[in-house]
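Heads up, one of the protein chains got dropped from this complex, but the rest are sitting where they should.
Entry: chain A
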Amino acid sequence: MNAIEIHQLTFAYQKKQPVLSIDQLTIQLHRFTILHGPSGSGKSTLLKIIANFLPRHGGQLSGQLRMPKSQRVAMMFQDPGMQFALDTPRHEIEFALENLQVTSTDIAPRVDAALTQVGISDLADRRFATLSGGEQQRAALAVIIAMDADILLLDEPFASLDSHNRQLLIASLVQLQQAGKTIIIADHDLSGYRGLNADIVSFKDKVVRLSHDQAQFLLDQAPAQSIVTDLLDTHESPAVSLHHFRLKRADQLLIDQPELEFMRNRVTLITGESGSGKSSLLLSLAGLLDYEGSVTLFKWPLNSFKPRELGRKVGLTFQRASDQFLNVTVAEELALSRRQGKQTYFNNDRLNKWLKRLGLSKMDDRVVYSLSGGQQKKLQVLLMLMMGQPLLLMDEPFSGLDAQSAADIAALIRACQEHSGITVIMVSHQFTNLSSLVDYQLALANHQLTYQGRKQS
């Protein structure tokens, strides 16, 4: 048998709420297959079923899934930080190879080869806690490469990677596929796969494999990442200014910025390589990370604010949506933001309208942690916008979102911003169709942030 064959398959965590149902699907071995569809359509679930994690770890499965014999399966997860049991990339790979009963003398060379293949030899002995999301994701791929698995399952593996790293990783995946491996990737965004000879399984409406021509059409159509913004207008008043600002992570210099201003009531996008310190910058502005130099927030020094006051002035949407939640159900979370929130834009009508548009209505009793990655992200952004802090920092607000959801979230941010004038500083690797939202763009390279864009006409 040369394929994974699926027939009449349904999977549900709770009775009568199937999260995935497939009539008939064949995934060819030795091919590059992309599971493509909106968030919450069951892509991750299918990967976990193929990896044999589900229904062993919960849920009910009916129907048939036939796997080819003697194929070793390895999986890479959506959340880069949570796939390691040990402390460093080297130890994690050693652990995996020990499990596969590789002889002691073969382990070290295989570890080195895998690390070199994904280009992280210099990170081999760094602790995972000090690596950026992108670096962790490359380490995770190194483990899979070292394990020499036959079927590689990757769940949104590039969500926190910039296009350069993404291209590097896709190139190494193509190499693996040409060497006879089967690559199955769940991704809502096809922009990085342009020109690739890949099969596409569409999860829109119903799960089907697209014909070769359809797949090629979709891949060629995928928009390239680009954004056009105006150059900074220095006459505006700043919300945040940095002065001799230096930021480090584990003795490694991230940012060294003599002067910088973020403009009031504007949306500023920060782009840059993964691991360059974009998220760390947001954390430091939220008072969660130490820095050198001085930061002025609405004309007052940042460190003069008491934690409680700072919480009223600065909001941060965390990279991981679940970090934002404090309650159990969707309704409880919404109630909390309603009670404490200052954003006047959200009256009952508008809130209900947005809940509907984001696909979050009628979910009141759902446990927030049981929502799909994309649904969690949408809820998280909504909850923080409802709080209405004058400065909102957003770390990857579009990660894990399909094009439609991302556009909806962008429209929501814009609506709040136009209604009550908030300052938004966001970090995103995904900026397709963001031109209408973003006012200014900052690029972080060589430890410096510089405004990009063209002169205002």
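Please note the rule applied: contacts are C-beta pairs under 8 Å (C-beta built on N, C-alpha and C of every residue); 3 or more make two chains touch, one makes a residue touch a chain; residues count from 1.
Keep this in mind: contacts and distances are computed from a predicted model.
The listed options are "RNA polymerase sigma factor", "ABC superfamily ATP binding cassette transporter permease protein", "AlgX/AlgJ SGNH hydrolase-like domain-containing protein" or "Phenylalanine--tRNA ligase beta subunit", and the UniProt record of the chain not shown names that protein "ABC superfamily ATP binding cassette transporter permease protein". Within the full complex, the residue among A:17, A:70 or A:101 touching the omitted chain is A:101. Within the full complex, the residue among A:68, A:119, A:311 or A:453 touching the omitted chain is A:311.
When the full complex is taken into account, the listed residue touching the unshown chain is A:75, out of A:75, A:412 or A:425. Among A:196, A:336, A:351 or A:443, only A:336 touches the chain that is left out of the view.
For chain A, the residues touching the chain absent from view are 51, 53, 57, 74-77, 79, 81-87, 91-92, 94-104, 107-108, 111, 127-129, 143, 147, 286-288, 307-308, 310-312, 314-316, 318, 322-326, 336-337, 339-341, 369, 383-384, 387, 389.
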